[in-house]
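The other protein chains are all here in position, but one chain of the complex has been omitted.
Let's look at subunit A:
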Amino acid sequence: MSFVDDKVVITGIGQSDVGRKLGRGGVDLALDAALEAIAHAGLDPADIDGVASYPGPVVAEGGFVGATTHDVRDALGLRTTWALSGVETPGQAGTLMDAASAIATGRATHVLCFRSVFESTAQAQGRAAALTGKQMRAGGHAEFRMPFGAASPANWIALYAMRYMHEFGLTREQLGQIPLNGRRNAARNPKAIYRDPMTMDDYLSARLISYPFRLYDCDVPCDGATAIILSRRDAAAESGRAPIAIEAAGSGLYERHTWDQRVDLTTMAAHDSAHHMWEQTSLTPADVDFAELYDGFSYLCLQWIEALGFCKHGEAGPFLEETARYALDGELPINTHGGQLSAGRLHGYGFLHEACLQLWGEAGERQIPKDVEIAAVGIGGGPEAGCLLLRRDG
């Protein structure tokens, strides 16, 4: 039995321009993505009766919240019967899974799901909060890391990566194959931020951020928005495109929501989420034609490779050495658009967009040179994770 009884399908996708310092607002970008996706699904904005987004109106540094569901409903004059945003959800695609549930239970028919960011423009405008503001105090989970200088996910995730290297002997060169693979694929993606070839020497000599992470282990902030349309299967419009079904959706979170208390430091919530996903389907990792795996940091992609079962726990290092295996023309292409490391931090939704583009054969110069029917998409890092198994129907 598929996710939500197979009642819901992906019918359209859209994406704004993606770039550095585009000088445009996050709502503006979100509307570009939304209108493109609605038209792609063969729908009219008047057909949209649900809206979902991540993260919603949270307090965050500049450009992280490009647009809220209210912004997009207002701007497009949408008449909706269901809307949701949130951060307390399994990864950036969490509310998209909820949108599918909402459709399956009759609360909406066509839901616009989106993520918009303008972090590059916001940084250029100096809107990122200065961390040295003397009056500022660290609350929430930051309470237990900011006072120690552990200011960034780069630090928190580096702690996991170092432990993994210690236990399994992962090398810098093996880890570096993730950004190198992304960069090779990004050369064929006209929207990618970094498209110039990168060598292992370039990677290893880049500026240190938080060991073992250097600059190209960390994704690149950008401006851009992505939208996905979910429709009730029997209401999907004639778009000339086979619907994409959600074969399974992993939203399992089995441990505490912390960045440092997970019992096994060499796994992450991705493992819970992947476990939950595979429980729902008779398909196995061997059935997956390609994978789009969150790489906000290189090490997160490694975690997804293991979590989703593409190699055994602890064996990602040797797996990564076999670069031909996961190249665009390999048996399991990974991050075919460049990932966030090269294509820009579209914050999760970029992977979903790319998976659909490939499944529909609309990826242009970077189209995988074989028929692809099943895609695995893993989104999130640390205690945040959600994953989807997508299946093109016909």
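Throughout what follows, a residue touches a chain if its C-beta (ideal position, glycine included) is under 8 Å from a C-beta of that chain, and two chains touch if they have at least 3 such contacts; residues count from 1.
Please note the rule applied: contacts and distances are computed from a predicted model.
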Omitted chain, identified by the protein name its UniProt record gives, among "OB-fold protein", "Autoinducer 2 import system permease protein LsrC", "Multicopper oxidase" or "Gas vesicle protein": "OB-fold protein"
Residue in contact with the excluded chain [from A:Gly139, A:Pro369 or A:Gly394]: A:Gly139
Selected from A:Ala124, A:Ala154, A:Ala187 or A:Ala327 as touching the chain missing from the view: A:Ala154
Subunit A residues that touch the omitted chain in the full complex: 131-132, 134, 136-139, 141, 143-152, 154-156, 158-163, 166, 207-213, 256, 258-261, 263, 265
